[in-house]
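All protein chains but one are shown in place.
Moving on to subunit A:
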Amino acid sequence: MTDLESSKQSGVLLQQDSFSSPVEEDINHDLFTGAPAVTKYKPTVASNPHEDQEILEGIEDIYYNTEGYDTSHYELQKLPEELELEKIDRDRTRLRKQLQVVSKKVSDLVLQNHPAYATELQRVMELQKSLQLASVICANGRRQLSTARDTFTSASLNMLANYRKRQQLVGLLKSLRTIKTLQRTDVRLREMMEEEDYCSAIQLCQECQKIAVTYRHFNCISELSTKLQDTLVMIEEQLDVALSKACGTFNMVHYEKVQRAYRLLGKTQTAMDQLLMHFSSAIHNTAFQIVLGYVALCSGTGRENFHKLQYTELCKNLTQESFTPCLIDLCKALWEVMRSYRKTIRWHESQPKKTSEESTHSDVEVDQDYIHQKLEHGLTRIWQDVQSKVKVYVLGTDLSSFKLEEFIRVLDLINRMIVIGEEFCGSKSEGLQDSLKQQSLNYFKNHHRYRMDELRMFLENEGWELCPVKSSFTYQHLMEFKFMKHWTRAEGKDAMGVNSNHVQKVQVASEKGEELRYFQEKTEDHNPFDTQYIDDDKEDFFAGSWEEDDNDSDSDSDVPEELKQDYIDELTGEAKSNRNLKRRISRQRNQKNIPIVTNTTLNVLRVLGKYMQMMTVLKPIAFDVILCMSQLFDYYLYTVYTFFGADMYVIHERTINTRLQMTLQRIRSNLIVESPVPGAPPINPEDEREKIPPPHVSPIVDIHSTDRLFGLAERVVAAESLVFLAKQFSLLHPHLESMIPSSKKAFLQQFYTQTVEMACELRKPVYWTVSARAVDYDVILSHMNNVRWDVKEIMSLHNPYVDVLVKNLEFFNQRLLDVGRRVPLTKSVSDLVWEHCVRLINRVFVEGFSGAKKCSNEGRALMQLDFQQFLMKLDTIVNIRPIPEKDLVEGYIKAYYLPENQLDSWIQEHKEYSNKQLLALINSVDHINKKARQRLVTIIEESDRNRR
């Protein structure tokens, strides 16, 4: 401001200078040449000083008034009204004079003061000049000062200020660069994420965050750091995804990366929790996707939205055809998940205990312990998940109409799963076992139902012809049982030992040798549900076990030796005479031992074989299978009984085993469909489902013709084949026992004692029918009734009825021999028939003797004679020792001779005689009096009442 003022002042100064200079010169000139101007007036005026004085004094005061007073006007006002020339003239002269005086005076004064004025003016001029000079100097100074100011001071100050600014900006630039890098990092992080380099990503991210903290005074940083935070979250998410990938297919490198990343994040524990959840959801998703795929594929229509279904519901939509492939896929996929889990565990185990030195030891250890525990727990959890998925799947479809092979495939898959589960976490897999059991049972029940129907059909078509097999034939010779060969072959003859050994062996094998069959590192890459099945598909499901039996299973294995020879003879025509003889002998000898089997027996055995096979795979329902096996036997037994043993002739025979009766009764109520009674309420199909209708004997079987001995041949085949079957069951007993839990063994025992052992008992009713009809006992009886026993003399000849009887027996024997040519009659069979025959004859004897109204001592002797004659003749026909119920006859005859007191006790002791027979005895005895007789009759009647 001062500058500015000074510059202004200088400007003013400059102006004054320029103006004053010419004035000064003018003045100078005028002043020095002014003298002539004054002198012009002098020549005209000549005045007297004194006078002048007076005139001067005569000037009115008004004229001295300097204040703009109009003198002309004053003079005019003085003029009188009436103007007088003279006066005016006088006044004018006076005024002139005055003016002259004044002018003169003034001129005098000017002249007088002029030198003073001139000097003074000179001085002023000088002053003016120096002032002007000073002003110029001053102006110059100012000018220069301002230049200096302009050029120096402000420039350097600016420079300083600028420098400072620059420094600040450089700093800022650095920060901005860093921020820019930070921003770029985000992209890099994403790249890393894609490269799955989580560790570096996290490190980078964390670094960035640290940096971000130092720069937090920038506004933009807060945004950036939130972004970084987001990225970190995103990384974690990515990690999570990566972790979940480990569930599907475990990749060591990949997993290690992820784990390291989690450690960096300090979230190892969370990771483990997460991992387990991922496994869970992986299991669920895999299962769902696979089943969904198949369901969608099968439905084809796409009209239903399967996505929205629950897994359980989804499983029910699967068709039967796609069940197995889907199951295989499901198992494979789930196995993959489990394998990943295993690998995860192995990875963690393989980690060195002290992984990082940075963190404290205890921390790491705790961490590892935690992980270890977590993973161990997880095993069970994951297996539970897998198990439930498979279970739900398996139970979703009804498999009962599957073919056996296919069903066994399914079972094998599930079993494999169970073994895997066992290996996986030592779980007993109750759920799977349960589903296995349920499905097996369902399947097997269905299968069994068909087999029972088939058995019925077989029985109804059965001609009860002997089916020739070799003499050593047992169930083991059948194809169906060949899978069991090594069971017995390997370990001697003690079948019991064999099986326990076998079972033990298997257990040992499964416990030790095969413990890590599936989860071994080497084998792990191979999916257990993959290849094995391609092989199995082509062969039988029990393949392998046959192979070694080639020698036995050649085509003639079941041909009896002698028939084999026959065959050779026919082919080669070799010298027959010698051979034929031998053959006949051998045939004779063998005939008795040849196993008697029917086609149906063989079928039952085949079915048993198949059941045994099924049992080996259907272990959980082994007991039910055995139950069904027992049903096969029950039905066979029941059929033999109804066909051949249920005739009225023997049904009331008291000698028939009551246990057999109970067995038959049990079978009937458990197994046989009641014939619908008209008008009765409809049968509950639920109950009847397990039952089958009673069989009807094939019309080609004739059991009533006398010529064919009432179908004795068929009876023999039937009963003996049943016995044979029973024997086979007994042979199977140890095997069966080894397959069921000990708690169920009691049932098996019961089955054997109550049913299998009853097979032999069944011979009696079957054969006795023949015995009962072999002789026409009524004819004999009527013959006897015509005999008079009150003869008075000892007879030497027996009665003719004995001859009739014996002839009957001879005829019967002949027929028996005829039958024996058709089927082998073992001694036990013929003995049974004969024994019963004799027993019945003996009863006829007693009945016949009791028919005697009167009897003499001689008559009693005749009875003895008749009986002895019969026994003698019988001995020539058939050799039976002892004669059954011989005492019955002899006792009855001899009782006649007893004295009264002994007769008393005899009656009470011998309940085997009927009332009628006893009464007849008492009445016929003639050596006791009437009173005693009456008493004995009372005793008999009383005991009869008691008996009732």
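One rule holds for everything that comes next: a residue touches a chain if its C-beta (ideal position, glycine included) is under 8 Å from a C-beta of that chain, and two chains touch if they have at least 3 such contacts; residues count from 1.
Going forward, contacts and distances are computed from a predicted model.
J.: Which of the following names does UniProt give to the chain that is not shown: "Cytochrome c oxidase subunit", "serine C-palmitoyltransferase", "ADP-ribosylation factor-like protein 2" or "small monomeric GTPase"?
T.: "small monomeric GTPase"
J.: Just to verify: which one of A:Ala161, A:Val241 or A:Met457 makes contact with the chain not shown?
T.: Per the contact definition at the top, the residue touching the missing chain is A:Met457.
J.: Please identify which residue in A:Glu75, A:Asp197 or A:Glu465 touches the non-displayed chain.
T.: The single option touching the absent chain is A:Glu465.
J.: Tell me which of A:Ile700, A:Leu817 or A:Met872 is the one touching the absent chain.
T.: A:Ile700
J.: In the complete complex, the non-displayed chain touches which residues of subunit A?
T.: So the residues of subunit A touching the unseen chain are 316, 396-398, 400-401, 403, 442, 454, 457-458, 461-469, 478-479, 540, 546, 553, 555-559, 563, 598-599, 602-603, 606, 673, 676, 682, 685, 688-689, 693, 698-700.
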